[in-house]
Every structure is written in structure tokens, then in C-alpha cells.
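This report refers to the structure that appears directly beneath it.
Only one protein chain is missing from this complex, and each of the others stays in its spot.
By letter and in written order, the chains are A, B, C, D and E; residue numbering begins at 1 in each of them.
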Amino acid sequence: MHLRFLADRLRAGETVFCGWSALTDPLAAEAMARTGFDAVCLDMQHGFHDVQSLRGGLTGIVAAGASPVLRVPFGGLPEVGRGLDLGFEVVICPMIDSESDAIAFARAAKYPPLGGRSWGPARAMMLTGSSKEAFLQTANRRTLAFAMVETREALGQLDRILAVEGIDGVFVGPSDLSISLAQGTSIGPGVEGLAEAIKMVAQRAAAHGRIAGAFAQTREDALAYAAAGYRFIATGPDLQLLAAAAADLIRSLRNPT
Amino acid sequence: MHLRFLADRLRAGETVFCGWSALTDPLAAEAMARTGFDAVCLDMQHGFHDVQSLRGGLTGIVAAGASPVLRVPFGGLPEVGRGLDLGFEVVICPMIDSESDAIAFARAAKYPPLGGRSWGPARAMMLTGSSKEAFLQTANRRTLAFAMVETREALGQLDRILAVEGIDGVFVGPSDLSISLAQGTSIGPGVEGLAEAIKMVAQRAAAHGRIAGAFAQTREDALAYAAAGYRFIATGPDLQLLAAAAADLIRSLRNPT
Amino acid sequence: MHLRFLADRLRAGETVFCGWSALTDPLAAEAMARTGFDAVCLDMQHGFHDVQSLRGGLTGIVAAGASPVLRVPFGGLPEVGRGLDLGFEVVICPMIDSESDAIAFARAAKYPPLGGRSWGPARAMMLTGSSKEAFLQTANRRTLAFAMVETREALGQLDRILAVEGIDGVFVGPSDLSISLAQGTSIGPGVEGLAEAIKMVAQRAAAHGRIAGAFAQTREDALAYAAAGYRFIATGPDLQLLAAAAADLIRSLRNPT
Amino acid sequence: MHLRFLADRLRAGETVFCGWSALTDPLAAEAMARTGFDAVCLDMQHGFHDVQSLRGGLTGIVAAGASPVLRVPFGGLPEVGRGLDLGFEVVICPMIDSESDAIAFARAAKYPPLGGRSWGPARAMMLTGSSKEAFLQTANRRTLAFAMVETREALGQLDRILAVEGIDGVFVGPSDLSISLAQGTSIGPGVEGLAEAIKMVAQRAAAHGRIAGAFAQTREDALAYAAAGYRFIATGPDLQLLAAAAADLIRSLRNPT
Amino acid sequence: MHLRFLADRLRAGETVFCGWSALTDPLAAEAMARTGFDAVCLDMQHGFHDVQSLRGGLTGIVAAGASPVLRVPFGGLPEVGRGLDLGFEVVICPMIDSESDAIAFARAAKYPPLGGRSWGPARAMMLTGSSKEAFLQTANRRTLAFAMVETREALGQLDRILAVEGIDGVFVGPSDLSISLAQGTSIGPGVEGLAEAIKMVAQRAAAHGRIAGAFAQTREDALAYAAAGYRFIATGPDLQLLAAAAADLIRSLRNPT
Partner (left out) sequence: MHLRFLADRLRAGETVFCGWSALTDPLAAEAMARTGFDAVCLDMQHGFHDVQSLRGGLTGIVAAGASPVLRVPFGGLPEVGRGLDLGFEVVICPMIDSESDAIAFARAAKYPPLGGRSWGPARAMMLTGSSKEAFLQTANRRTLAFAMVETREALGQLDRILAVEGIDGVFVGPSDLSISLAQGTSIGPGVEGLAEAIKMVAQRAAAHGRIAGAFAQTREDALAYAAAGYRFIATGPDLQLLAAAAADLIRSLRNPT
């Protein structure tokens, strides 16, 4: 399939755009992958995916030549290893609020000596075509663990999270971060302190040699993230794209100009 | 849920717009239904639905207050009764090319004396809340059988198809009709004879007191169908809406202006 | 599992009771099987089963020591062979209205020279543990094809249907038969001519050396069928049993005496 | 759908009855909902549900006008947020044995400042039709977190559990509580101390202004719970209702009186 | 993915080997594809596939660089078009016993003017990346329709079947053919007349410029078919390969030498 791992592209400084899929029909993710996204993320946290839909979606993304990305659910350490075994190149873990959260995540995502990932990548090896030894030697480098930074607490421990060995990058969840900063009173880009936090995360990630990623609600946000130094920019959940397109369509049918 | 059956609205002369779903995730159809479409069609012919995805999609459409519509596969007479038993209000059957095709379809879709539909609407009765006797008395009227007119042969037998008791309407498939008219040499709106055929179908349907329906590839086509007298206008397959929206998004991210 | 095939028990003159499952959760059918029903039927016509739910349900029925029975959908000749390949002992086919319907059904259900069933019973052979040759020699005898008699037309051709080689029995569908006799004006046990027809079917089946079966709406109907000479008596769809039990329960909670 | 949230009804002092579903076929839960239960609970702990069956069951319950309730598995904090995102109004969490268990559960179930629930309720917002801001402001109030009290340890920390902010009620699991009180030597209503514990839980819940809920094995138990001050009373697992009804039926067929 | 369509390879005279999958887990088919088979066939007739498992299996086969092949069930004309829409390159149809069977199959498999295949190849176009016009112009050539020749009747009409426009090849089912030749008394390679029939089919196919294919029970049969002029040779159902390997393993563990 694709010739380069997302990890290599990101480490080379490329800015990559990642589609986002909540819908379990495998063609939703594959269709996004075929439009030109570098990667597509299957979302187990707020999307509807489970192990079986991950399998179908991943194969479609790979067949389309894009890189498969997984967001596990909150508390989803069991899914980190399962996802990597299936062949996901990137795993995003929500609500990494502390150094100890980050250590537990890295432990699940990386083979020794970095972590304690358990051996069993039958399907991932199918995709890479490598031997057991070769897979073991390259897996920690070729797969990326992104810790979600999306609370006041995470901002407070940001440097310690970034310093954890095995954490390849951080991924900003702006909705949760805005709620956390606003202490539950509001949500959205206008929350006080959010813009500064977003800038700061990219700077600290760069200082630690980690990749900065973020979820962008809009095209404008995505470009702003890119300008701010983010290199892994996700956007466009399929359910919202579909709902918006359908709403536009029926509106225009009801109100022909 | 919704207060009026699509059959009643169409018989009252209302123009209704129907979304179209190929994707099996039940939220794809429900999301379309919630944007304001009067109905959403689950497609077993060229979409990916099966009995289980029909069940999930239908309940979502109904919960959203829209009318559930089914297109069965080519040769899918077994699915006609199964779909009506599940609670679909409209069944569209492809490739009805002759009077005998139409009779077989009507036989599957209507209870005696109009046809030979078999009794067993446990789930449909849940949705209408009616007794067995009441359901039997009203089902033939409250559900609609649309015969697809999409070949040169069907045009040739149009009046005989329209005259079959139990056929409530015809539904134009413009892609297949264009291919058929062009004898396989071309596809699309430019094929010679297509525009005339589309006009003619609406006129003949009206002459027989039947409802004219059609699949519209674009918003413009949909409005043109409405202007030509079509009352049941389907459009906007979810997979295409999603793919187009995703393509727009990634294009705009790659080429910020 | 069970020591005797349903075919052998029925041919020996035993009266067997068969549960009925519309629900796709495999434990619905297995739970019925474990209560003491001789067999449980998975219904693809008015129930919600598909090939995957058949597989799960069948294994549960077999594990419970009962005999697995399948009703295919209207027009479901493709499912006849697939069901027998999976290991169903009995296949019930709806709406066999004529001798030619019966011949087509027998052809799908029986190996040569009786019919044209296609070879490929990998899973059924797992269950019987027999060799290819032994399976081929015994399959036509160990599996039963029941033709549903449920229309005025079928009654008119009853003797010819019963005479078709490969048809092991007839199975009365009283709801459809009542609708057909009433020409769509009514449904249910009170329809004129229904009681006589039910008696007549058992007599003619006996005269032809075929097994008479029927679907019983109630316990009383089931016992009446048994008294009338029916030997294969199905009853108690899981969805209705569950709905009735739940309705009783909530009623008793709302109205404590 | 339904006009009032279960939370509002319970806070207004209404006694509500909740059906219980272990079976994954979506019509099992919907059928219970349509018989008049105020709510139906889909059980991921001892029932067979997963994320996909939750989605189907929930939509059916909502379409029937009842309130959807979820019991997550033991240790199922990831499922708390996923369930609320899908639109469940109530989440029941098993084996809350200590104040710290309760705090972790509340953190998963409530948005800041009460907890740390993560934002992403796309499907729940579809059902309520509210904006992001409105949803955020009302979600903590409109959804209920029930902590299961079902061990000796939980009884010992009952007041501390009840005092945790974000815990809306407690839910008694009488089987586990009886086992725990009997230290594994017995199960059931006769275990010493169980009756007193059940009374005490309702009293302490009332003292803390929390809702008392319980699982009732029988109709009599349900009415006894109501009399004891319980307001959220669950009963009638579909699998048991079905098995009992099937057993009655086959018994009456074997032993006609 | 793969650079050449199976149709082009077969028309160029290449001998291709096709794996066979009955199991619905998508990795069973993909694993076979990755071992070096040119193609893998998903079997809906005697295997356990349905539309959803076809989708998963096909994507895996394609991702592995092999060509996806489908066998539809007996009577499965609806699945012919659905399969081609999904992107299968070859469709095998069982029990083509007469010229009229062959015509109906070709009609379902080919666009006008060869047949009446209905337009809607959204997913197949994703895989080929072609425009609508280009897809229409090439589809009849790039996809292959194989008619199964597996009865005495089919042998009798072989030349007429081979002459039907749109039938690209014939595919011998030796088990059914042996049963048919033996009139149900036996099965297997020793049946009288089978060996001659197999030779004859290849010769007549060559004479008509059609491709000869066959299902081989063993490696030796496969090589014999190749020697006899067969170009499309399927073998090795996954379920049997697995069962045989597991039997070998447990036998060797029980009887260590």
C-alpha cells in the first residue's frame, strides 16, 4: 500500500491531515481515505466503533493507501494493544491528565524496553510483511502514541507528560479543554485561556521533540493549527460532514432560489 | 411518531423529498432523516443494506419522525414482504420491465384480494399500534409499491405497468434508463431521448392516477423533477454526500486561499 | 446431541412440538429448546433471521438437544439448500400454491435422484459425523421438506402437491389461509371454511403418507391440531411470548391487587 | 418521543418501573418498552449487550416512548461515557463498594465541574435536539448515575457513597448482596440481614436526597421495593420472561388438562 | 493494488489459482490471498458468506493484491449485481443447467447491450478509480461470468451454454457432477463418466473461446485440471484446510513418535 509510515512522515516534519470516522460502515472511512486525507482515524471514544468495525475500517483505509489511526475510549488501555496488533499506525488516548497516565499509556503502546506491550501482532505483520524479529525491532518507532491533552490538569503536567519515554506526541482536544478551562460553564473556541493553551502546547511539544496534534472543528481551525506548528491535524467527522451536507441539500430543495 | 403516512401525503398531492442511504451504520440514515427529509430510503440494490441494517436504519428513521422507504435488490421479491413486515411505508422494486414483472411485484406487496402478501407484520404493527384486523384493512392503502421504470422495455409497456392493480407508482432510474436508451454506449443526462422519457412517465402516471417518483442525481435534477410533476423525489446518497464533503474539505486544506 | 432425527420420530408417528423464533439473539432459540420443545424453528419469513443468525441459533438448539427447523422466506429457494447445508433437519417453505411450486421446492431440498440439491454440507456433516457417501445416502430421508399450504389455490391443488416426490409434509399457515379464504376481508380462526380446510389437510396428508404440520396461534389450537392428526405442531413465537409476559408483568405492577 | 426525562420524573417523586434486557435483538428491548414500562435497561454486565446492540436497542426504546437505561459491566468506566454519548438517560454501575469507587464513577458520568466526562455527545444531542451549550448546561441534571450497592463493603460505606457529588442514586443488587452477606454460602431472599439492608438503603438514600433503586426478582419483590420507598424499580429480564413463558407453554402442551 | 485484472490474465492464457473461503472472518480470505494465490473466492452457496462478510473479505483480498471472486448461492441472481457492484472481478453462478439459465445469468452480470446489469457500482469504481463513462465501457470486459457446469443436463446443453454472449467461462463442480452422473447413488472422482466429462468441458470451452475453470478437491486434482487445459483453478476451502491442519496437529500430539 502506502510507501511511508505516518511516523516517518511526521518525524520528517511533514504536516499531515487526518479524517475522522464515527460511523461503523467501513466505506465511510475508506471514502474519506480515498479523497486524499493522509490518514483516517476510527474513533472508539465518541464514535461508534468496536473491534469488528475497526477491522473493516482499517483494511479499507489501508487499501486506499492512507494510514490508519485509532482513538481508543476513555480508560481504553486494553484497546491500545489490540489496535496496534490490528495494524493501526497511530493510537490516540484520551484524557492523559498526568505523568502517571502517560506512563500507563506508553507501557501499553510500546514493546520493551520502552513499555510492556504484549506480543501478538499477527495482522499487523501481514500488513508490513516483516519477520517477527524485524517487526519487534521497528514497531516502537513505526507506531505513534499520542496522549490527549484536554484538561487544566494536563496543561499543568504538560512537560512531565511530554517527557515520558514512549509518548510520541500530544493531541489537543479543544472541546474538552475549553470545558475544563471554563470549569463546565461553557464550551467552544471563545473560552478564556484556550487560545493561549493551544499555542503553548505546540511550543512545549517542539521543545521536547514531540509531535503536536489536534482535533480541528473547522477548516479554519485546521489551518490555524498548522500555522501554530501542529503537524498532525485531524478534522471532519464523517457523521457531521454527512449531516451538514444533507441539511444543505434539503434546505436548498425546500427553498429553491 | 410522525402523524401522517407518506401514502396519505402523496395521495394528497404533496411533493416529498426522500434521502438515500447506502451505508449500513444506522446513524447515517437517521442523520439524514433529522435534517428534514420527509423520508429516507435504505438501498439494498446498489447500497450495502441487509435485513439487520434495515432494522437498525428503519428504527432510527422512525425515531426521527420521517417515513422509512426501502429499495429491494434486483430480483428481490422475498425482500418486499420482509421489508413491509419491518414497517417500511414504501417499497421500490428495480427493473420492472413488463406487465408480468409488475404483477409479481404487486402480488408480493399487497394483501389479498390485490395480491398475495403473506401475513406476519409483528414489527410493523408495533409501529402503527393497530389490531390485526385494522392492520389488514389498511395496509394495502398505507403502504406504497413503486415499480422502477428504467429500461426501453419498461417505457414500451408503461401503460400496462401503470394499469396493474397494486402498483401505486412508478420510479424512474435515470442512470439505467440512459444506458438502456443508449444501448450501453453511454450514461447520463445527455443521452438522447432521456428527457422526453422522463416527461412522458410523469404524464402517463398522472393519467393512470399513479404517483410519479424518480431518483435525482443533483439538486437541479430534483427541482426539475418536481417541476415536471414528480411527487416522490429521492436524492443524495449518503456515501456520495460524505465523499463530496470530505473531498471539498481536504482540497481546501491542501489549497488554503 | 439428540439421539434421534426429527424425521425418524415423525415417521414413527410421534407428535412433536416445535418452538418458534423470530429474534436473532441465539439465546432466544436456545432458551426455548432447553424448556423441552422437541424442535425450534428459526423464521426467515416473518422473523428477523439471516444466514448469520441461523448459524448461531442452530448451534444453540443443537447444543440443547433439540432439532433445528428453518422457515425460509417467500421465494427463498436459495435458502433451502443453505439451511440444509448448515444442518437444519426440517425446512418449511411458504406459499406453495401449486404442484410446480412443490416441485421447485423439492428440487432444492433433495439430492438426486429426487431433486437437484447441490453438494456442500460441510457443517451438516460436522453435526452428523458421517462420511460423504453416508451423508449422501441418508440426507434425503433424514431431512424433511414441508410445503406451506396457506391459500385457496394450495387447497385446490392439495393432492397434487402432496403427491410430489420429495415433499415430506405440508404445513398449514392458518393466518394466511384465513385471509385467502376470506379474500382479504378478514383474518383469524372465525373465517368461514377454515376449520374444514384444516381437517381436510390432515386427512389428505395421511392418505398420501405425508406428515401434517401446522402453526398454532395458541395452546388450544395446538392441542386441536394434535387431535386432528397433525404431528408437527409449531407454536409460541419468542417475540410474542416475551411481549405477552412483559405486558402481564407491567400490568400487574401498575395494578397490584 | 417521550416528553419528560426519567430524571425529572424521579426527582418529582414518581415511582418508575424499568424492564430489563439481556438479549441483543433490538426488538426484545423495544417490545418491553411498548408494553408500558417507563424505561428499559440494556445490561452489559450479565446480559449480552455490546456497543452495537446498545445502539439498536436504545433507538427502539426511544421510538417506543420509554427511557433508555444502561448497566455497564463490572469495571466498565469506559462504557459510562460511551453510553451517555449514545443517549442513555441513566447509567447503572455495578459493585460500587467504596467512596473512591463512587468518585471514579461520578467522574466518568458527569461533566465538569462535577466530574470529568469527555465531550462528544453527537447522538445524544440528536435525540434532545439541543445546542452544544444547552446540552452542556443540562446534561448533568438530565442524566442519572446509579451506584450499585451490593456488598457488605458497600453497606459499610453507604453514607460516604451517597454523599459523593454526582451520584444521583443507589441501586440494590439483591443477589450479590445476599451472597456477600452470606459470605458465599448462600444466595437469595432468605439470607440473614438482607431484608434489613434493603430497608436501610432506602432510608439512607432519602436522608441524602438521593434516589433509591433496586432490581426485583419477582413482581412481589417489585411491589415490596415500592412500598419500602424505592422509586426506580427494575425487573423482568427478557431472557427469563421468555424462558418461563416457553416452559409454561410446552408444559401445558405435554400435559393437557 | 494489483496491476492486472484477472480477466486480462486469463484471456492472455495464464493459469491462475484461486483460494476458497467459507469462513466469514475477513482474515481467513485475506490470509489465503497473502500466501500467493492469484485470487480468492468467497462462497455464498456452500460457505457462510453474506453481503457484509463479502465486503470485509473483498477489501482484505484486494489489500493483499489478489483478485476477489464470488460464488453466489443457487438461484442467487440478485447477488450477481450486488457482488459486481462491490468490486468482485469474477462471479461464479451454480447450477447453470440450460441455455436459458445461462442467458439469465449473463443478463444479470453484463451491462447493455450484452445484458441488463443495473447501474450503481459506487464501491467498484472506488477500487478502479475510473469515471462513470470509463467504467461502463470496460466493465463487461474486466469482469468475468462463470457458469457452473455440474449436472448431466448442463453437459447436454454445454455448447448452447458456451455460446451465450456474456458467459465468459464455465466452471466445473465435480462433486455435483459426479452425483448427477451417478443419479444420486454415489459421489466422488470414481463415478463413471466424470473423467471424460471433465476433459470434454475443457475442449468445448476452448472451441468456443471461453475459459475453463474448475473446483479441485486436492492438489493432484488441481494439477490435473491444469494439464487438461483448465485456466481458472480453485481449491483449498479455508474450513477444510484448517480442519485438516488441526486434525494433523492433535493427532501428532496424542501420538508422539
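In this section, a residue touches a chain if its C-beta (ideal position, glycine included) is under 8 Å from a C-beta of that chain, and two chains touch if they have at least 3 such contacts.
What you are looking at is a predicted structure, and each value in this text was computed from that prediction instead of being measured.
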{"item": "Candidate in contact with the missing chain, chosen from C:18, C:41, C:62 or C:106", "value": "C:62"}
{"item": "Of A:16, A:63 or A:108, the one touching the omitted chain in the full complex", "value": "A:108"}
{"item": "Listed residues D:187, D:200, D:224 or D:247, member touching the removed chain", "value": "D:187"}
{"item": "Chain not shown, touching residues in chain D", "value": "22, 24, 45-46, 48-50, 53, 73-76, 94-95, 150-151, 173, 175-176, 179-180, 183-184, 186-188, 237, 239-240"}
{"item": "Residues belonging to chain A that touch the chain removed from view", "value": "50-52, 55, 77-79, 81-82, 85, 108, 111-114, 116, 118-123, 132-133, 136"}
{"item": "Footprint left on chain C by the chain that the document does not show", "value": "1, 26-27, 30-31, 34, 55-56, 59-60, 62-64, 123, 126-127"}
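Throughout what follows, only the chains that are shown with their structure count from here on.
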{"item": "Topological distance between chain B and chain C, in contact steps", "value": "1"}
{"item": "Rounded Å distance between chain A and chain E, as computed from the means of their C-alpha atoms", "value": "41"}
{"item": "For chain B paired with chain E, centre-to-centre distance based on mean C-alpha positions, whole Å", "value": "33"}
{"item": "Shared interface positions of chain E, touching two or more other chains", "value": "50, 55, 123"}
